[in-house]
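Quick one: structure below, then a few questions.
Excluded from the complex is one protein chain; the other protein chains are retained at their positions.
What follows is chain A.
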Amino acid sequence: MIPAAFEYYRPTDMAGVIALLKEHGDDARVIAGGHSLIPMMKLRMAEVPHLIDLQAIEGLNGISIAGGTVKIGAMITQHEIINSAELEKAAPIMKEAALQIADPQVRYMGTIGGNVANGDPGNDMPGLMQCLNAQFHLVGSDGDRVVDARDFYEAAYMTDREDDEVLIAVSFAAPIGGFAYEKQKRKIGDYATAAAAVQISKEGGKVGAASIAMTNLSDTPIWSEAAGAALIGTACDEASVKAAVTAMLSDIDPTEDNRGPVAFKRHAAGIVLGRAIARAWSRA
(Lines give C-alpha, C1' and ligand atoms only; values in the text may rest on other atoms or scores of the structure.)
Protein backbone atom coordinates (compact mmCIF):
# COMPACT_ATOMS: atom_id res chain seq x y z
CA MET A 1 0.00 0.00 0.00
CA ILE A 2 1.84 3.01 -1.32
CA PRO A 3 0.24 6.43 -1.05
CA ALA A 4 0.33 8.93 -3.88
CA ALA A 5 3.48 11.04 -3.94
CA PHE A 6 3.52 14.25 -1.96
CA GLU A 7 5.74 17.18 -1.10
CA TYR A 8 6.80 17.09 2.54
CA TYR A 9 7.30 20.16 4.72
CA ARG A 10 8.46 20.45 8.31
CA PRO A 11 8.05 24.14 9.20
CA THR A 12 9.38 25.37 12.53
CA ASP A 13 6.74 27.96 13.32
CA MET A 14 2.99 28.31 12.97
CA ALA A 15 3.33 31.23 10.53
CA GLY A 16 5.11 28.84 8.19
CA VAL A 17 2.28 26.32 8.51
CA ILE A 18 -0.40 28.89 7.83
CA ALA A 19 1.51 30.26 4.82
CA LEU A 20 1.69 26.76 3.29
CA LEU A 21 -2.01 26.12 3.96
CA LYS A 22 -2.86 29.48 2.40
CA GLU A 23 -0.73 28.72 -0.66
CA HIS A 24 -1.98 25.19 -1.32
CA GLY A 25 -5.59 25.33 -0.04
CA ASP A 26 -7.27 21.95 0.19
CA ASP A 27 -4.29 20.31 -1.54
CA ALA A 28 -2.48 20.63 1.79
CA ARG A 29 -3.05 18.88 5.10
CA VAL A 30 -1.24 19.05 8.40
CA ILE A 31 -0.04 15.81 9.96
CA ALA A 32 0.44 15.26 13.70
CA GLY A 33 0.82 11.59 14.70
CA GLY A 34 -0.58 10.52 11.35
CA HIS A 35 -2.36 7.43 12.62
CA SER A 36 -5.66 8.43 11.04
CA LEU A 37 -4.25 10.22 8.00
CA ILE A 38 -1.49 7.80 6.94
CA PRO A 39 -3.79 4.75 6.72
CA MET A 40 -6.21 6.84 4.63
CA MET A 41 -3.37 7.96 2.36
CA LYS A 42 -2.11 4.39 2.00
CA LEU A 43 -5.59 3.30 0.95
CA ARG A 44 -5.65 6.32 -1.39
CA MET A 45 -8.86 7.43 0.23
CA ALA A 46 -7.06 10.67 1.07
CA GLU A 47 -4.82 12.39 -1.42
CA VAL A 48 -2.54 15.01 0.06
CA PRO A 49 -0.18 16.60 -2.48
CA HIS A 50 1.33 18.83 0.22
CA LEU A 51 1.90 17.28 3.64
CA ILE A 52 2.82 19.64 6.47
CA ASP A 53 4.36 17.95 9.50
CA LEU A 54 3.72 19.72 12.83
CA GLN A 55 6.43 17.88 14.79
CA ALA A 56 8.89 20.80 14.82
CA ILE A 57 6.38 23.44 15.93
CA GLU A 58 6.96 24.55 19.49
CA GLY A 59 4.18 25.28 21.94
CA LEU A 60 1.78 22.53 20.85
CA ASN A 61 2.87 19.91 23.36
CA GLY A 62 2.00 21.16 26.80
CA ILE A 63 -0.67 20.37 29.36
CA SER A 64 -1.59 23.26 31.63
CA ILE A 65 -4.02 23.24 34.52
CA ALA A 66 -4.67 26.63 36.05
CA GLY A 67 -7.62 28.32 37.71
CA GLY A 68 -9.80 25.25 37.17
CA THR A 69 -9.15 25.21 33.40
CA VAL A 70 -7.40 22.36 31.65
CA LYS A 71 -5.64 23.17 28.37
CA ILE A 72 -4.03 20.47 26.25
CA GLY A 73 -1.79 21.23 23.28
CA ALA A 74 -2.75 19.57 20.01
CA MET A 75 0.44 17.48 19.77
CA ILE A 76 -0.05 15.83 23.18
CA THR A 77 -0.30 12.10 22.51
CA GLN A 78 -2.71 9.61 24.03
CA HIS A 79 0.33 8.08 25.75
CA GLU A 80 1.14 11.44 27.36
CA ILE A 81 -2.50 11.88 28.42
CA ILE A 82 -2.38 8.48 30.12
CA ASN A 83 0.88 9.27 31.91
CA SER A 84 0.13 12.81 33.11
CA ALA A 85 -0.50 12.57 36.87
CA GLU A 86 -1.60 16.21 36.89
CA LEU A 87 -4.21 15.60 34.18
CA GLU A 88 -5.43 12.42 35.86
CA LYS A 89 -6.07 14.43 39.01
CA ALA A 90 -7.90 17.25 37.21
CA ALA A 91 -9.86 15.21 34.65
CA PRO A 92 -9.53 11.45 35.22
CA ILE A 93 -11.99 10.69 32.40
CA MET A 94 -9.24 11.67 29.93
CA LYS A 95 -7.01 8.79 31.01
CA GLU A 96 -9.90 6.34 31.19
CA ALA A 97 -10.86 7.18 27.59
CA ALA A 98 -7.30 7.33 26.22
CA LEU A 99 -6.57 3.84 27.56
CA GLN A 100 -9.39 2.55 25.37
CA ILE A 101 -8.04 4.09 22.16
CA ALA A 102 -6.29 1.75 19.71
CA ASP A 103 -3.20 -0.02 21.10
CA PRO A 104 0.05 1.02 22.83
CA GLN A 105 2.04 1.76 19.67
CA VAL A 106 -0.75 3.87 18.20
CA ARG A 107 -1.13 5.76 21.49
CA TYR A 108 2.53 6.83 21.40
CA MET A 109 1.84 8.55 18.07
CA GLY A 110 -1.85 9.49 18.08
CA THR A 111 -2.50 13.03 19.33
CA ILE A 112 -5.49 14.74 20.88
CA GLY A 113 -5.38 17.39 18.15
CA GLY A 114 -5.53 14.86 15.36
CA ASN A 115 -8.18 12.85 17.13
CA VAL A 116 -10.55 15.80 17.52
CA ALA A 117 -9.74 17.68 14.31
CA ASN A 118 -10.01 14.79 11.87
CA GLY A 119 -13.77 14.54 12.26
CA ASP A 120 -13.86 10.75 12.14
CA PRO A 121 -17.06 9.68 13.94
CA GLY A 122 -15.16 6.64 15.25
CA ASN A 123 -12.67 8.73 17.21
CA ASP A 124 -13.24 8.77 20.95
CA MET A 125 -12.01 12.22 21.99
CA PRO A 126 -14.69 14.19 20.08
CA GLY A 127 -17.45 12.53 22.13
CA LEU A 128 -15.52 13.11 25.31
CA MET A 129 -15.05 16.77 24.36
CA GLN A 130 -18.85 17.07 23.97
CA CYS A 131 -19.32 15.63 27.44
CA LEU A 132 -16.79 18.07 28.94
CA ASN A 133 -18.18 21.04 26.94
CA ALA A 134 -14.65 21.71 25.68
CA GLN A 135 -13.46 24.52 23.48
CA PHE A 136 -11.22 24.11 20.45
CA HIS A 137 -8.55 26.72 19.74
CA LEU A 138 -7.84 27.40 16.07
CA VAL A 139 -5.31 29.61 14.34
CA GLY A 140 -5.55 30.65 10.71
CA SER A 141 -4.66 33.40 8.29
CA ASP A 142 -7.55 35.48 9.62
CA GLY A 143 -6.33 35.16 13.22
CA ASP A 144 -7.22 33.03 16.22
CA ARG A 145 -10.64 31.84 17.22
CA VAL A 146 -12.28 29.53 19.72
CA VAL A 147 -15.11 27.15 18.83
CA ASP A 148 -17.26 25.11 21.19
CA ALA A 149 -16.70 21.39 20.65
CA ARG A 150 -20.49 21.06 20.57
CA ASP A 151 -20.61 23.36 17.51
CA PHE A 152 -17.54 21.95 15.71
CA TYR A 153 -18.77 18.76 14.04
CA GLU A 154 -20.95 19.05 10.91
CA ALA A 155 -20.80 15.56 9.38
CA ALA A 156 -18.32 12.73 9.02
CA TYR A 157 -14.90 14.32 8.36
CA MET A 158 -16.59 17.73 8.00
CA THR A 159 -15.95 20.26 10.71
CA ASP A 160 -16.12 23.98 11.30
CA ARG A 161 -12.34 24.23 10.69
CA GLU A 162 -11.41 26.19 7.55
CA ASP A 163 -8.81 24.78 5.15
CA ASP A 164 -6.22 27.31 6.25
CA GLU A 165 -6.81 26.81 9.98
CA VAL A 166 -4.98 24.55 12.42
CA LEU A 167 -6.41 23.27 15.68
CA ILE A 168 -3.71 24.05 18.26
CA ALA A 169 -5.30 23.15 21.60
CA VAL A 170 -8.39 22.00 23.44
CA SER A 171 -9.50 23.40 26.79
CA PHE A 172 -12.25 22.70 29.29
CA ALA A 173 -13.24 23.42 32.87
CA ALA A 174 -11.90 20.66 35.14
CA PRO A 175 -14.95 18.45 35.63
CA ILE A 176 -16.41 17.73 39.05
CA GLY A 177 -18.04 14.58 40.37
CA GLY A 178 -18.00 11.06 39.00
CA PHE A 179 -16.95 10.06 35.53
CA ALA A 180 -16.88 7.13 33.13
CA TYR A 181 -15.91 6.40 29.55
CA GLU A 182 -17.40 3.06 28.53
CA LYS A 183 -16.61 1.59 25.13
CA GLN A 184 -17.83 -1.54 23.41
CA LYS A 185 -15.44 -2.69 20.69
CA ARG A 186 -14.90 -5.93 18.82
CA LYS A 187 -11.20 -6.16 19.57
CA ILE A 188 -8.24 -4.11 20.83
CA GLY A 189 -7.52 -1.43 18.28
CA ASP A 190 -11.04 -1.27 16.90
CA TYR A 191 -13.24 1.78 16.85
CA ALA A 192 -16.28 1.75 19.11
CA THR A 193 -19.39 -0.21 18.26
CA ALA A 194 -20.83 2.17 20.84
CA ALA A 195 -19.23 4.31 23.52
CA ALA A 196 -20.50 6.70 26.18
CA ALA A 197 -18.85 9.54 28.09
CA VAL A 198 -20.55 10.49 31.36
CA GLN A 199 -19.85 13.07 34.06
CA ILE A 200 -22.21 13.23 37.05
CA SER A 201 -22.05 15.41 40.15
CA LYS A 202 -23.93 14.63 43.34
CA GLU A 203 -25.74 17.13 45.56
CA GLY A 204 -27.50 15.96 48.71
CA GLY A 205 -27.72 12.38 47.48
CA LYS A 206 -29.25 13.41 44.15
CA VAL A 207 -27.80 14.08 40.73
CA GLY A 208 -26.84 17.77 40.64
CA ALA A 209 -25.52 17.89 37.10
CA ALA A 210 -25.03 15.33 34.36
CA SER A 211 -23.45 15.45 30.92
CA ILE A 212 -23.74 12.55 28.47
CA ALA A 213 -22.14 12.09 25.05
CA MET A 214 -21.98 9.16 22.64
CA THR A 215 -19.31 8.03 20.16
CA ASN A 216 -19.70 6.41 16.72
CA LEU A 217 -23.48 6.29 16.80
CA SER A 218 -24.12 9.08 14.26
CA ASP A 219 -21.99 10.82 11.65
CA THR A 220 -20.89 13.22 14.39
CA PRO A 221 -20.35 12.76 18.12
CA ILE A 222 -23.64 13.24 19.97
CA TRP A 223 -24.09 15.28 23.13
CA SER A 224 -27.47 14.23 24.50
CA GLU A 225 -28.70 17.12 26.58
CA ALA A 226 -31.99 15.31 27.20
CA ALA A 227 -30.25 12.21 28.54
CA GLY A 228 -28.35 14.31 31.10
CA ALA A 229 -31.52 16.21 32.01
CA ALA A 230 -33.33 12.92 32.67
CA LEU A 231 -30.93 12.21 35.53
CA ILE A 232 -30.86 15.60 37.22
CA GLY A 233 -32.65 15.69 40.57
CA THR A 234 -33.03 11.91 40.69
CA ALA A 235 -31.23 9.37 42.87
CA CYS A 236 -29.90 7.78 39.69
CA ASP A 237 -32.28 4.86 40.26
CA GLU A 238 -33.21 2.28 37.66
CA ALA A 239 -36.15 4.24 36.28
CA SER A 240 -34.08 7.41 35.81
CA VAL A 241 -31.27 5.54 34.07
CA LYS A 242 -33.87 3.98 31.79
CA ALA A 243 -35.27 7.43 31.04
CA ALA A 244 -31.77 8.72 30.23
CA VAL A 245 -31.15 5.77 27.90
CA THR A 246 -34.48 6.35 26.16
CA ALA A 247 -33.66 10.04 25.72
CA MET A 248 -30.19 9.19 24.34
CA LEU A 249 -31.68 6.70 21.87
CA SER A 250 -33.79 9.40 20.28
CA ASP A 251 -30.67 11.57 19.76
CA ILE A 252 -28.47 9.00 18.00
CA ASP A 253 -28.74 7.83 14.41
CA PRO A 254 -26.44 4.85 13.83
CA THR A 255 -25.98 3.22 10.45
CA GLU A 256 -25.41 -0.42 9.63
CA ASP A 257 -21.80 -1.44 8.94
CA ASN A 258 -19.42 -4.28 9.74
CA ARG A 259 -19.90 -3.60 13.44
CA GLY A 260 -23.54 -4.62 13.19
CA PRO A 261 -27.06 -3.66 12.15
CA VAL A 262 -28.82 -0.59 13.51
CA ALA A 263 -30.87 -2.51 16.08
CA PHE A 264 -27.73 -4.06 17.55
CA LYS A 265 -25.96 -0.71 17.73
CA ARG A 266 -28.94 0.84 19.51
CA HIS A 267 -28.92 -2.08 21.93
CA ALA A 268 -25.17 -1.71 22.54
CA ALA A 269 -25.58 2.07 22.99
CA GLY A 270 -28.13 1.48 25.75
CA ILE A 271 -25.91 -1.06 27.49
CA VAL A 272 -22.76 1.10 27.44
CA LEU A 273 -24.65 4.16 28.63
CA GLY A 274 -26.25 2.21 31.49
CA ARG A 275 -22.83 0.95 32.57
CA ALA A 276 -21.22 4.37 32.22
CA ILE A 277 -23.93 6.05 34.32
CA ALA A 278 -23.62 3.38 37.02
CA ARG A 279 -19.84 3.73 37.18
CA ALA A 280 -19.91 7.55 37.11
CA TRP A 281 -22.56 7.63 39.86
CA SER A 282 -20.55 5.22 42.02
CA ARG A 283 -17.63 7.65 41.78
CA ALA A 284 -19.70 10.84 42.25
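Observations on the model:
Methods note: contacts are C-beta pairs under 8 Å (C-beta built on N, C-alpha and C of every residue); 3 or more make two chains touch, one makes a residue touch a chain; residues count from 1.
Here is the rule we use: contacts and distances are computed from a predicted model.
Missing chain, UniProt protein name, picked from "Carbon monoxide dehydrogenase small chain CoxS", "TlpA family protein disulfide reductase", "2-oxoglutarate ferredoxin oxidoreductase subunit alpha" or "Thiosulfate oxidation carrier protein SoxY": "Carbon monoxide dehydrogenase small chain CoxS".
Considering the full assembly, A:Asp53 is the residue among A:Asp53, A:Glu88 or A:Asp120 that touches the omitted chain. Although one chain is not displayed, chain A still touches it through residues 1-8, 10, 31, 34-35, 38-39, 41-42, 49, 51, 53, 55, 79, 102-106, 108-109, 188-189.
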